[in-house]
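Omission of a single protein chain aside, the complex is shown with its protein chains in their original locations.
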Amino acid sequence: MFGQLFISGLATGSLYALTAVAVVVVFRNTRTINLAQGDFSMIGAFVALVLIKSFAFNYYFALAGSVVFCIGLGILAERVVMRQIADSDWLTLFTATLGMYYILHGVAGHFWGRDTKAFPLTFDPTPINVFGGIISQGHVVNMAWAAAIGLVLFIFFKYTKQGIAMRAVTDDPETAALMGIPVRFIVLLTWGMAGFLAAFAGVLIAPIIYVSPEMMDEVLIKGYVAAVFGGLYSIPGAIIGALLIGICENLAGGYLGSHFKTVTAFAMIVLLLAFRPHGLFGIQKRREV
Amino acid sequence: MTSHLRCDEVTVRFGGVVACNKISLDVEEGKIIGLIGPNGAGKTTLFNVLSRFQDCDDGHVYYRDQQIDAKNTHDMINLGMARTFQNINLFGEQTTLENILIGAHHLIGNPYSNMLWLPSARRNERELTDRAVEIAEMLNLGDELDNPVKNLPYGHQKRVEMARALAAKPEMILLDEPVAGCNDEETAELKEIVKRINSELGITIFLVEHDMAMVMTVCDYICVINFGANLAQGTPSEIQSNRDVIKAYLGEDDE
Amino acid sequence: MTLLRLSNLEASYGAVRALQGVSMDVAEGAVVAVLGANGAGKSTTLKAISGVVKPTAGEIEFDGKRLNGMTPNQIVRLGIAQVPEGRKIFKDLTVAENLRMGAYARSDKAEISKDLDMILELFPRLSERAKQLGGTLSGGEQQMLAIGRGLMARPRLLLLDEPSLGLAPIIIADIFATLRKINEEKRMTMLVVEQNANIALKNSSFGYVLQVGRVAVEGVAGDLRQNKEVIESYMGA
Amino acid sequence: ANGPGVTDKEILICSYQPMTGKVSSYFRMGKGADAWFKHVNANGGINGRMIKYKMVDDKYEPARTKNIVKRFVERDKCFAIVAPLGSAPTKAVIDYIVEKGIPLIGAGTGAAKNVFYKSRTVFPLYPPYDKEGTDLVRFTKEVFGAKKIGVIYQNDASGKTHLKGIEVGLKQYGIKMVASEGYEPKEVDLSSQVIKMKNANVDAMICSCAPEPAAKVYTERAKLGLKVPVVNVFFGKSPKVPELAGQAAVEGVYFATIFREWDDPNEHIQKAKGILTKYYPEEQHDAVHLWGFTGAQVFSEAIKRMGSGDITRARLLDTLEGIDNWKGSVVPVVDIGEVGPGEEAIKHLLVPSMNYVVYKGGKFQPFTPPWMK
Partner (left out) sequence: MADINAAFKAKMVQRKWAAMGVLFLAAVIFPMAPGVESWMASEATLIIMYIMAAQGVSILTGYTGLVTVGHGGFLAVGAYASALSTKYLGTDLITGMFVGAAMSAFVGWALGLVFLRLSGAFMAIGTLGFAFFVGTVVNNVPIFEGREGISLPKNHVIGFEIGDIGFYYTALAALGVTTLFVSLLVRSGVGRAFMALRDSEKAAEASGVNRVFYRTLAFSLSAAVTGVAGVLFAHYVNYVSSEVFADIWYSVDFLVATVVGGSAVLLGPFVGGLFVAFLPTFIELFVDQPGDLAFIIKGGALIFVLIVAPAGVVVGLVQLFRWLRGKLGGDTQ
């Protein structure tokens, strides 16, 4: 049983991973937790669904369309909302993302209704056998994407000039502007990236958890928990965190009983934060005096 | 001579960096002692150790012969030690008065009766406020009492920090670069204040400063550290003519 | 030839009128000192030049171009860099990354790495700490990093706001010597705000003294050092 | 004289619905009732009166529900409350509703308190879940020939009540339950639950699952190659299940059901389909819509039977209790019993009986278990 629980947990964890990465990216670059991140994904999934159903797009074109749409959505969020309050403290920004959550939820509910919709299966449903467990191909594809995107982002932030500039902007936007860094553009880029990641997360996850306005609520919460594993900073940390949560949940569900399954992630976060306030992979401690 | 504060081979490491390397020194009761040294020598780190913001990896610190290296940061005030920061660290949104009152925090008495404004707390608050106003006036901050400190000029902010430290009725104050960023006029003013605090209130002062004009004129005794280790100690004139100190820190005076 | 000209510059923070008509001329290749008491408006002047503070009136002209209304990053691209007051190190970036950000607007890779070597040589402390986070440096080390970061931009005009703040005496002399050397070799024009009037005037050719948002005294550095008013208020007795 | 909320032109009836918030997908129930009333009004109302059906969003917060119901009663003067949704909200307001003598017809809740309420004014919608649970155990025994079964249930009032009924059934039919796994209504992934079923080597499974989780369970079951027979409770019977999980995964699963099949040629169900499509075209229609439909249809039938006389609450109760063996709705048969004062409302059930279907060859096909033959 262990093998199967483990493998299935890994698969579930991969569902949280991309959202966790997006949470990290937005937090790193804006110091905001984006509560609407899940809803970007949800909208992305709906857009892809509409493209497939009503315009007969194939899966990859639909994904591309959804990516474009969500990037636009991210940019719109920045231009219309976040930029207006850019100087406020993070609590205000945080609450504003909540406002976007309400709006996006409302819009999706209004236009597409509140019932669950199927997303056409895109992967061969025949499951694969690995290490004594069975896993569906959809999950494998999901994991591969998460790993690839995570790696690219990791390299981007660590080694490229634009990546470092993004971090500089977070650190101190005014000084960053004095270095010639186009701050507004970089912030815009961040939200564009949030949209990009959201679209991927949404479209990849849709066949597995189906499409509805609330589809991402639970995933987003797990995404936060996973992101905290990476100290809200480390991208590989967030991915590892996501997988860890999936595995631990499943093992707890399997060995301790299903009542313990849902509490696992929250017990993990409470314990983690109690003992490692900056996550397992948090950053070097900064001196403050 | 009585020792007020004593470091005994204090060592602090940050990963590979040894910020303090077996520093030993003695701060004499009632005096003004200076701590100088090149950038990165470990002065601020040492101050952090003394005020318990930083644990030391080795060595001990004694306050009036009581070992304090396991005390809580907030207990230092109860012992009688207050400090200011190298980078101004005020409660920016709050007024000068409020800032000073926080300095007197350990005098508020029982927090529960304070929180409910019981009669004893009411009396106590009034006394604290009166004293805070007195301190502010002593530091020429009388006009700024009701202004949020973030709007004050830099020099005034430095003084608010000092007032806050004084409000705690300390026996010793640690000052980290009190005159950095001040022009000569302001430096002179602060110098006078430091002297008055020392002589009128009898408070021991331990200060870090790069402004030699200030250090050499106010300090009774100076300790020099370099690369985290003791380099020299002595009176200002001894230090000024010490070859090692000139080489490592003061530089040849070409005027 | 005048590189930078400020005419009747005004700026305010809400109700506080920080600049009330400041005019300055900075010749190409010169080192110009700006002195003044706390709150006189020195930093505000520099911030107005680099576009962080929007002037409410007056003109800023750089190399014949009007800077009013440009964003900071446009201005940096014209060749103006600033070493801001209070260091403003990127705390979560390493020393090396901080320096790299200084050269953000440049694309001449080879020259950048030459400048990097030059700065690490100037501040050996920084090269020891290349991988340390900026926020963990000591006050003086941060100041060195801020200066180094400004130099990495290799600007035509470098604005320095209190570069000597928190530095050990021995370093201050070194730094000014180096700044002068760079000024001469690279023809980098510099506008230096300083509390330490003595050293500032010694290393500059021209000086301005600000008082409550206005230029009170101006003149050739040598003359200012003799000026009684200046001596009294800014150079100690 | 007419009762409150009734004029010669109009009858005002109300309901609270979770239009937003976490269970907003169940607002489908309100939409079902609404569609029916719209249809009624479009055809000239009932005996010359239009039905004004007012739905208000309570976000599934009982404190809000309470205020909303007070508004219905005090401000809006509504005649009856028809097809509202939610166990917790209804529990919070049912005392008040009963106290004020307002007929409560077809509330979407299976919670014991609401279904077994002792009052003549309460008309619960469908059979209590524990009875269904017991029935399902019998099903596993007599249809699947199971000796040890596993149960996957939703960890809420519905699932737990099912579980209670199942436990009764276990004793009654001499069957062992070797695994029982709960899940949270919004749980992302149900793999560990299904893995445990596989591991416990069950002969058959009972799923007390709503459509989405049911689909997840069947997907997982197919993935793991767990071939044991399954029967699902009535509220999971939805075309959504095969749509979400894929037909192959649901092939051969049995479902309990209380409504007629969508492709039953029966005119009433076909009409319902047409009405829903007309008024809520963007929705995919399933059992939840029909919950609302049922209450609404029964209510309008009662009004119709009351003719042109005064419309009062007392007459409404009498008329409702007089509906016997009525086959004019989406439920195969409505047969409302009489409840005396202080008696449990259970005889008032709008939907008293349950049927079974099996999903085969891409559609739900009627299935009659041996004891019903």
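In order of appearance the chains are A, B, C and D, and numbering begins at 1 in each one.
The rule is simple: a residue touches a chain if its C-beta (ideal position, glycine included) is under 8 Å from a C-beta of that chain, and two chains touch if they have at least 3 such contacts.
These numbers were taken from a predicted model, which means no experiment stands behind them.
**Q** Among the chains included here, which ones are touched by the excluded chain in the whole complex?
**A** Output: missing chain touches A, B, D.
**Q** With respect to the chain omitted from the figure, which of B:3, B:24 or B:94 is a touching residue?
**A** B:94
**Q** From the list B:8, B:28 or B:125, which touches the chain that is not on show?
**A** Only one listed residue reaches the unshown chain, and that is B:125.
**Q** Out of D:160, D:273, D:347 or D:360, which touches the unshown chain?
**A** Result: among the candidates, D:160 touches the missing chain.
**Q** Residue-wise, where is subunit B in contact with the chain that is not depicted?
**A** Listed in rising order, the touching residues are 51, 53, 72-78, 82-83, 85, 89-95, 98, 101-103, 105-106, 108, 111, 114-117, 121, 125, 128, 145-148, 164, 168.
**Q** At which residues does subunit D meet the chain that is not included here?
**A** Subunit D touches the chain not shown through residues 19-22, 27, 55-57, 59-67, 70-71, 73-75, 87-88, 91-93, 95, 111-113, 155-157, 160-161, 184.
**Q** Suppose we count only contacts with the excluded chain; which residues of subunit A make the list?
**A** On the subunit A side, contact with the omitted chain comes from 27, 31-33, 81, 84-85, 87-92, 94-96, 98-107, 109-110, 114, 221, 224-225, 227-228, 232, 259, 262-263, 265-267, 269-270, 273-274, 277-278, 288-289.
One rule holds in what follows: only the chains that are shown with their structure count from here on.
**Q** Kindly work out which chain lies most centrally, taking the average of its C-alpha atoms as its position.
**A** Answer by centroid distance: A.
**Q** Is the C-beta contact count larger for A-C or for A-D?
**A** More C-beta contacts join the chains of A-D.
**Q** Counting only Cα atoms for the centres, state how far subunit A is from subunit D in Å.
**A** 36
**Q** What is the distance, in whole Å, between the centres of subunit B and subunit D, each centre taken as the mean of its C-alpha atoms?
**A** About 73 Å, centre to centre.
**Q** So the centre of each chain is just the mean of its C-alpha atoms; given that, what is the distance between subunit C and subunit D in Å?
**A** Between these chains, centre-to-centre, one finds 75 Å.
**Q** Using the touch definition from the top, which residues of subunit B touch two or more other chains?
**A** 44, 86 - these are the residues of subunit B that touch more than one other chain.
**Q** Multi-chain contacts in subunit A: which residues touch at least two other chains?
**A** In subunit A, nothing touches at least two other chains.
**Q** Could you pull out which subunit A residues touch subunit C in their complex?
**A** Touching subunit C from subunit A are residues 161, 164-165, 167-168, 170-172, 174-183, 283-284, 286-287.
**Q** Quick one: which bits of subunit D touch subunit A in the complex? Just the residue numbers, please.
**A** The touching residues are 20, 22, 24-25, 27-28, 155, 181-184, 186-189, 191-193, 195-196, 198-199, 211-212, 215-216, 222-225, 240, 243-244, 246, 248, 282-284, 286.
**Q** What residues on subunit A touch subunit D, complex-wise?
**A** Residues 1, 4-5, 8-9, 11-12, 15, 105-106, 109, 112-118, 121, 125, 127, 134, 136, 209-210, 212-214, 217-219, 222, 246, 249-251, 253-254, 257-259, 261-262 of subunit A touch subunit D in their complex.
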